[in-house]
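Just one protein chain is left out here, and the rest sit where they should.
Labels run A, B and C following the written order; every chain starts at residue 1.
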Amino acid sequence: MQFGSDNIAPAHPAIMDAVARANEGDLPSYGTDQLTKRVQQRFSEVFERDVAVFFVPTGTAANALAISHFAGPGSLVLCHRAAHAYIDECGATEFFSGGAKMLPLAGESGKLTALAMNDGLGGLSDRMPARIVTLTQATECGAVYAVREVASLTEAARKRGLKVHMDGARFANAVAALGVSPADITWRAGVDVMSFGGAKNGCLGAEAVVFFDAPDADGFDDRRRRAGAVISKARFVSAQFSAYLADNLWLTLAAHANAMAKMLADGLERLPGARLWHRREANEIFVSLPQETEERLGLASHRWITPGDGANGRMLRFVCSWATTPAEVEAFLEAALRR
Amino acid sequence: MQFGSDNIAPAHPAIMDAVARANEGDLPSYGTDQLTKRVQQRFSEVFERDVAVFFVPTGTAANALAISHFAGPGSLVLCHRAAHAYIDECGATEFFSGGAKMLPLAGESGKLTALAMNDGLGGLSDRMPARIVTLTQATECGAVYAVREVASLTEAARKRGLKVHMDGARFANAVAALGVSPADITWRAGVDVMSFGGAKNGCLGAEAVVFFDAPDADGFDDRRRRAGAVISKARFVSAQFSAYLADNLWLTLAAHANAMAKMLADGLERLPGARLWHRREANEIFVSLPQETEERLGLASHRWITPGDGANGRMLRFVCSWATTPAEVEAFLEAALRR
Amino acid sequence: MQFGSDNIAPAHPAIMDAVARANEGDLPSYGTDQLTKRVQQRFSEVFERDVAVFFVPTGTAANALAISHFAGPGSLVLCHRAAHAYIDECGATEFFSGGAKMLPLAGESGKLTALAMNDGLGGLSDRMPARIVTLTQATECGAVYAVREVASLTEAARKRGLKVHMDGARFANAVAALGVSPADITWRAGVDVMSFGGAKNGCLGAEAVVFFDAPDADGFDDRRRRAGAVISKARFVSAQFSAYLADNLWLTLAAHANAMAKMLADGLERLPGARLWHRREANEIFVSLPQETEERLGLASHRWITPGDGANGRMLRFVCSWATTPAEVEAFLEAALRR
Partner (left out) sequence: MQFGSDNIAPAHPAIMDAVARANEGDLPSYGTDQLTKRVQQRFSEVFERDVAVFFVPTGTAANALAISHFAGPGSLVLCHRAAHAYIDECGATEFFSGGAKMLPLAGESGKLTALAMNDGLGGLSDRMPARIVTLTQATECGAVYAVREVASLTEAARKRGLKVHMDGARFANAVAALGVSPADITWRAGVDVMSFGGAKNGCLGAEAVVFFDAPDADGFDDRRRRAGAVISKARFVSAQFSAYLADNLWLTLAAHANAMAKMLADGLERLPGARLWHRREANEIFVSLPQETEERLGLASHRWITPGDGANGRMLRFVCSWATTPAEVEAFLEAALRR
């Protein structure tokens, strides 16, 4: 199970410590405390721009609230057909929007392209207004958009009057993999709003919606409140982000997870009969293994199906986290090789 | 313009007469009058089964109410990617359901198959409950499902616990084309609920939702009312259906429309450079013509785009109605041939 | 039953004739025909202002679409606690808005006042944004707002940033009773949008949403379409309104209904033991009668309950229509007196 998800890892000690330290005395609730304000300011520093930041309880809430902020009933949301928001969130975006239509598009390794977007809109955009496109960074197939790929997509989106959302559940892994600044891969590349995830990378539970143009956030606070997504004791989320964003901890943790995934992928690839379905670029690996290997290692719970993956139900997913150790990877690979 | 749509035709005189005759004295409103009850009974005769019938103002209301009756927020609705309910109704089904997800599937000439349905559900059905599949008879590409095609689809649907909805905006044209009984092509073939359209085939405005298992209709009346879809002076809709269903008028009118479409399609097909995109089976024709012909005849408003049609924006739609005359068809074809 | 509702009456012959005359040749559908455009222009003449007009199938659709156009989820809609939109439309406004909250207010004879509005907002308006107030003209208690009453309410609404909607299911009866111009009692008195009803006053089924500031209507057409409320053969609705608004027919019919109601109310009031619960001002009468009289005349179906009416279940409603005759009124009153 240790490669089942980055959600299964504990929180990083520095983050846990920050939570403990925040537990001192009375503090205003619902995000009006000074700690929360300082952390919001810290987001602006990280992104080199005055951003509007809203903490929310889960990644699904972040995606669905951010997207539905721009897409009401009767509008189109463009997404990859493997997008988490499309297949794994129980229709949250459609629900929060009161009935937007998500238009699923194809694309290599979970990536959207301007071409696929324009094709998809062909028969539809004169019948319903398309409002927003959501891309995932890193993608659901473990790939990472380059800056120019994001820019090319957002340029096409802008021409059609679309806003651009980035699902950054694994944003840290993408930034660490790319080695670019958070600003370069988001607003400077044309992204309007993002879901900034912490839970998969060392936090207890810390997710944020970040608007790169603050006026876009008008009305978002009410939207968040009526979704039951305003945390009363915000200090405990702020404390997590405070430690997470300090001293580049978030990128250090993500870089480690990526490195562990590289080590694991390199090993898996060398297994006889193994096939990698996507290039490993961040902390996820999609692979198929001989049935014997699968059964021997008890990997049934790793099985992973995405629409149109062509893997015929034979794909497995492995995820490394900040807490994965080289020894774990080695032990697993050794077990895999043994017979 | 005369082949632009079957919506542009006037109402049939017999139907208009019935409306005028219904305008006599006081009658209870909201469908509690005797005329309405008799017409509802007539539906049961036509379908050889005790059906539950609800009149609604439009075809969109019929589709969206019928589908959302079975599919709430967070559920999956399967449809062809060219389905009217998917691309032409401004997200009505998603809106009425409070956020169901419509899963668009591919298929020849607007037809769904069990295979496409099962493929489409592959990556999704364990993440969201799939509730219903909607097929259109005749399809948006002018094709007609054979009884065995419907039966094969509904059998696959039933195995997966799905209800089956038929969008019958042009049901009369399909029944006339098939030469089968209305029962054979609906509930006997496994259909649970349908949108039964009259407006495109000689009515002023008369649409109905028909449940083939009456208990399925529980709660539908409230659903219809809160959608603003309960017509107060129901007698004027009932009168239309009364004449429409009398003496097989509905099938006579549809058969005529189909015959006119056949005549037109045969002629179009013989035009130099013409290409039919789908076999003409009911009253719609999808064709591309040489640009010169198009321009000379002023056919820009006939342009028709459906997702994935492969026609590169060159497809035109022609529709014949109960009111189309052979002379109109001849005159048009003559003009097309002349240069 | 003849006083059960104005919905039970037939259509006026002039309106039925107009419908028959509209049944000539092909006409563009969905409201793009010339007849529809002319009738929309006629609305602008009637209201002495360039209005934006949208035909919809029912009064419930008119109310719910108009109100929800300004009030989304999480917003407040102010209304009288006896408002049709509040108690008789199965939650259509809440449904169409995706969850607006209707705040029910008290007030004499179905009338809202600035005072009641401000009181009602007391504990709530700093927690949720109040967007719109809806008043009914004539009210659900058969009363008619004077121009200054509407103006006083809309002034208070404007100060709080609220739009004002008028439910005009019986607007004709109110205008006829007041003897003012349609403009004076609507936009000149501060009303932003109204539901303009025809079905209760001689039409077969003709309802419209009228925006007095055309830019307010941005996006309304998509809203209407995804509600399944765009009638394909619009000509048949336009024809009704064409005749309805010609030569002041609408006001003539309403004035007759009001006169019949006056005659009936005067008679009822003289019955021993009768009590009128509201002044009769338009075409509705709310009265209680001795139990003996009620039973003898079989008036159980006239029973009428509104929240907080204080009538302890003893109130009856009588409605007169354009088709009510003096002879019917006389015969009823005679029967009531006889014992």
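FYI, a contact is a pair of C-beta atoms (placed from the backbone, for glycine too) under 8 Å apart; a residue touches a chain by one contact, two chains touch by 3 or more.
Every value quoted in this text rests on a predicted model; they were computed, and no experiment measured them.
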item: From C:Lys101, C:Arg275 or C:Arg296, residue that would touch the chain that is not displayed; value: C:Lys101
item: Identified contact with the non-displayed chain, of C:Arg21, C:Lys37, C:Arg127 or C:Arg270; value: C:Arg127
item: Residue among A:Val53, A:Ile231, A:Ile285 or A:Leu316 that touches the chain left out of view; value: A:Ile231
item: Residue among A:Ala11, A:Met128, A:Val287 or A:Ala336 that touches the chain left out of view; value: A:Ala11
item: For chain A, residues in touch with the removed chain; value: 1-2, 4-5, 7-11, 13, 16, 19-20, 23-30, 56-65, 89-92, 95-96, 98, 199-200, 204-205, 222, 225-233, 236, 323
item: Positions on chain C where the hidden chain makes contact; value: 73-75, 82, 87-88, 90-92, 94-102, 104, 120, 122-124, 127-128, 305-309
item: Residues belonging to chain B that touch the chain removed from view; value: 72-74, 98-99, 128-129, 222-223, 225-226
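Criterion: only the chains that are shown with their structure count from here on.
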item: Chain centre separation in whole Å, for chain C relative to chain B (CA means); value: 34
item: Whole-Å separation of chain centres (CA-atom averages), chain A against chain C; value: 51
item: Distance between the centres, which are taken as Cα means, of chain B and chain A, whole angstrom; value: 42
item: For chain A, residues contacting two or more additional chains; value: 73-74, 98-99, 128
